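I have a structure I would like to understand better, so I am pasting it below and will then ask my questions one at a time.
Every protein chain of the complex appears in place save one, which is left out.
Per-chain numbering from 1; labels A, B and C assigned in written order.
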Amino acid sequence: MLALLWLVPAIPFASALALAVLGPRMRARGVAVVGTGSIAISAAISLVIAGTFLGAPPASGAYTQTLWTWIDVGSFRPGIAFYLDALSLVMTVVVTFVSFLIHLYSVEFMRGDEGYSRFFAYMNLFVASMVTLLLADNLLLLYLGWEGVGLCSYLLIGFWYQDAANGLAGRKAFIVTRVGDTAMAVGLFVLFHNLGTLRIQDLMHAAQSQWPAGSSYAIAAAALLLGGAVGKSAQLPLQTWLPDAMAGPTPTSALIHAATMVTAGVYLIARTNVLFTLAPPVQFAVAVVGAATLLMAGFSALTQNDIKRVLAYSTISQIGYMFLALGVGAWGAAIFHFMTHAFFKALLFLAAGIVIEALHHEHNIFRMGGLRTELPVAFWTFLIGGCALAGLPLITAGYFSKDLILWSVANSPAGGMGLLAAGIAGVVLTSFYTFRLIFVVFFGRIETAVSHRPGLAMVVPACILAFLSVVGGFDKASFEALLNTALPHFREAGGGMSEALTSVAAGLAFFAGLLAAWYAYLRNPSLSRAAAGNPAGRLLHRFWFSDWGMDWFYDRLFIRPVVWAASASKADIVDSIYDGLASAAVLCYRILSATETGKLRWYAAWIAGGSVVTLAIVMWL
Amino acid sequence: MTIVFYTASAVAIIATILMLTRANAVHALLDLIVSLLAVAVIFFVLGAPFVAALEVIIYAGAIMVLFVFVVMLLNLGEPATRAERALLRPSMWIVPSVFAAILLAEFIWLLVSGDVPPSAVAGIEAKETGMALFGQYLIGVELASMLLLGGLVAAYHLGWRKVPQTEATHVSHP
Amino acid sequence: MFPIREGFMISGALFTLGVIGVLARRNLLFVLMSIEVMLNAAGMAFVVAGARWRQPDGQVMFLFILAMAAAEVSVGLALVLELYHQFKTLDTDAISRMRG
Partner (left out) sequence: MILLCLIVIPLIAGGLAWAVARWSVAACRWITLLAVTADLILALVLWGSHSPAGSGTWLAEADWEWIPQAGIRFHLAVDGLSLLLLMLTFFLGVLSVLASWREITEAVGFFHFNLLWILAGIAGVFLAVDLFLFYFAWELMLVPMYFLIAIWGHENRVYAAVKFFIFTQLSGLLMLVAILALVFTHHSATGAYSFEYGDLLGTAMSSVAEMWMMLGFFVAFAVKLPAIVLHTWLPDAHTEAPTAGSVILAGLLLKTGAYGMLRFVLPLFPHASATFAPVAMILGVAGILYGALLAFGQTDLKRLVAYTSVSHLGFVLLGIFVWNPLALQGAVMTMICHGISTGALFILVGALQDRIHTREMDRMGGIWSTAPRLSGAALFFALASLGLPGLGDFVGEFLVLLGAYQQSIVIAALAAIGVLFATFYALQFVQRAFQGPNTFNWRIPDLVPREGLVMAVMIIALLWLGLYPRPVLNTFEPVMTRIEQMAPGR
């Protein structure tokens, strides 16, 4: 059954092509059937493959399927080949399953939109590219999937192209991720030049054997790959694009900017973990980036008033946790958190979608209120998602995965107390802004009336995801065992905090955040307005609101100079060389024509002068 | 013989200078004729009687007469000479004489530096020149004749158009 | 013996005077006359050279110069008449229609 592996990316790709070409002529129902059906089949196949893989795992723990050789020039022979092991299996199953649910959801959410077939074409193309990325056997095919998902995120963010702002947001996302991709491409060159291949498994063995720990090549390659991962997963230096990416339709935000694409960077680092273990400073950098990002994004999320931007910042901060886990070598924990995060973050976005749809596209949370009674389904699913996100102890999956990360940070040789403190502070921040969101949106007075109730197609996926957000975390042990077949075990340094201690700490942090939010927003709502009143508060609020001023800073540092340079050199400077030549010729003409005065004696004088000079030359020679 | 040579050349140079500085065209012409005759004498001294004769007959005779004829035709008269004298400012002589001085210096320098051995004894008779003319230089003579024909046709053509117009508009100048 | 060196000196001097005439005088007639002087000086140089090597070629050359001078004067003077009729003046600086 494993031979059907190539169908998982192929079916969505084919249906994307079909929808792109025939879409406009098909009826909406037909488009929905083709669009969602293809993802359903692909999800089903991946589940079947998962079953056979778990049932009878292949000998080497991995299954490779080569379709054809893509390019073969001298020693460079990347093939279109898929590599399935525990890591890519878990991610493929999660991605395809969550995509299926979101496609189901968007059948109803996008109904009536004039670009219906275009939307499903892009979404299918996205799933195809994401699965190609996950199953890629060599880094070049991974790069193909990598750019493909970047492209689809650009297309989907700018989906409602009539509004120029969406187009610009899409362009910003594509360019910022492409900055990361360029770094990653150079990383690929380093790897190929020094190790002679791009096939991931051979690369890892070659790196292991040829490069000593801490070798400059390993550091360069790992750092460049980290650059790519940071770009795609919207981590610290390159995270400004994700909040603007919320301009796209909500299912897109749910699928791309919450569950799947943004975790591509995590997958890349997990997949090339050998490189990072060979370059300890870069691995530590990953941890630091993760910690810093989770704090920054947490604070920014506090101040947002658009429901989707809050969730976007929370995504950035949760991926910060995954980077933190990767940084300390807890590969399994990061992937585990990826899975749970995919469930509850997609759920939160879908619920937010229901709310937005119900309040005819109202985004500002302060103009929503009291939806607890109006939209019970949205409320309960949102609540479960929120608790999973914040990490309600012992019940939600989010708690288990975050607890595992905190424990790994505490016990890993690389993890310092600083990182652990950041982690716990992050938990407090997460629960604070999550419950702020819930209290403001679902409690208090009804600001805007609910226009229409969500249909079944929107509610069912949300409920399934809610169920998964709870159940997902229970069977941690077997999940760990499965991942360890593909990823190295987590090396515990002795003397760290025990399992129980970190989980208690996490639970306390959760309740602290909950209480703070309850006190600030339900107990006396005037407190938040007072905080915003005084000058220091207002400055801080503006600073955090604009993502710590990163956007403003990048605009000044990069965008303005390039735009200025382009407009300044619009008229080709090099062309002026040739214009100069032309005008010099005209000048010579004008000078010479001035000598023709028409006076006989003037010419006679020149003739005499000429003859005198020639005579002199003759004499002198 | 050399005294004759030197006097003749002196006369030639002085006549030419006079010709240059004259305001009245006819006076200048007459000075020019004197200078040409002086050159004819020099030719004679140099033992080239045939050429001297030619110089007198054709150059001084024919060409200069043509000149006089044209000057008469132009009928310049007193106002023209007065206008001419107005133009004869001393300042106009500076530039040409600078050129001329350099040119003369070059000639002299060339002549002095070259070692000119003494010349042959006897002059060259007309017979010898005639034989050369129709022997070696036969083509040259034919070409010269064509040149003269060209000059004739051109002069005739230019002259012809003018006659009817001048009849109609000829007004005696004041 | 024939004064060869002096002969050349004289023709050089005459030629130079001719040049002065051409450059200095503005009246077209005087320019033509100066040209005649220059031609004559050149002819003389040829004859002196002929005398020096006792060759008739010098005199033949002088003859050709004569023919050329005659043709030149006839055409020149015809043009002078035409010019005078056209412009009513013989001042070369005034007649400068052929400007570039």
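Going forward, contacts are C-beta pairs under 8 Å (C-beta built on N, C-alpha and C of every residue); 3 or more make two chains touch, one makes a residue touch a chain.
Every value quoted in this text rests on a predicted model; they were computed, and no experiment measured them.
**Student:** Quick one: which shown chains sit in contact with the chain that's not drawn?
**Tutor:** Contacts of the omitted chain with visible chains: A.
**Student:** Which one touches the absent chain: A:A3, A:A164 or A:A449?
**Tutor:** Of these options, the touching residue for the absent chain is A:A164.
**Student:** Of A:V31, A:L140 or A:A422, which residue touches the hidden chain?
**Tutor:** Final answer for the missing-chain contact: A:L140.
**Student:** Based on the whole complex, identify which of A:P24, A:P376 or A:P525 touches the chain you can't see.
**Tutor:** From the options A:P24, A:P376 or A:P525, the contact with the absent chain belongs to A:P24.
**Student:** Considering the whole complex rather than only what is displayed, give the residues of subunit A touching the chain that is not shown.
**Tutor:** Contact residues on subunit A toward the absent chain are 20, 24, 68-74, 76, 80, 140, 143-144, 146-148, 151, 154, 158, 161-164, 167-168, 171, 174-175, 178-179, 182, 185-186, 189-190, 192-193, 562, 565-570, 572, 574-575, 577-578.
Everything that follows uses one rule, which is that only the chains that are shown with their structure count from here on.
**Student:** Which integer distance in Å separates the CA centroid of subunit A from that of subunit C?
**Tutor:** The answer is 97 Å.
**Student:** Taking each chain's centre as its mean C-alpha position, how far apart are subunit B and subunit C in Å?
**Tutor:** Their C-alpha centroids are separated by 6 Å.
**Student:** For subunit A and subunit B, what's the span in angstrom between their mean Cα positions?
**Tutor:** 103
**Student:** Show the residues in subunit B shared as contacts by 2 or more other chains, in ascending order.
**Tutor:** In subunit B, residues 95-96, 99, 103 touch at least two other chains, as defined above.
**Student:** Please list all residues of subunit C that touch 2 or more other chains.
**Tutor:** 19, 22-23, 26
**Student:** Which residues of subunit A touch subunit B in the complex?
**Tutor:** 605, 608-609, 611-612, 615-616, 619
**Student:** Can you check the complex and tell me which residues of subunit B touch subunit C?
**Tutor:** 2, 5-6, 9, 12-13, 16-17, 19-20, 25, 28-29, 32, 35-36, 39, 42-43, 45-48, 50-51, 54-55, 58-59, 62-63, 66-67, 70-71, 73-74, 84, 87, 92-93, 95-97, 99-100, 103-104, 107-108, 111, 116, 118-124, 128-129, 131-133, 136-137, 140, 144-145, 147-148, 150-152, 154-155, 158-159, 162, 165-166
**Student:** Using the touch definition up top, name the residues of subunit A that touch subunit C in the complex.
**Tutor:** Counting only subunit A, the residues touching subunit C are 593-601, 604-605, 608.
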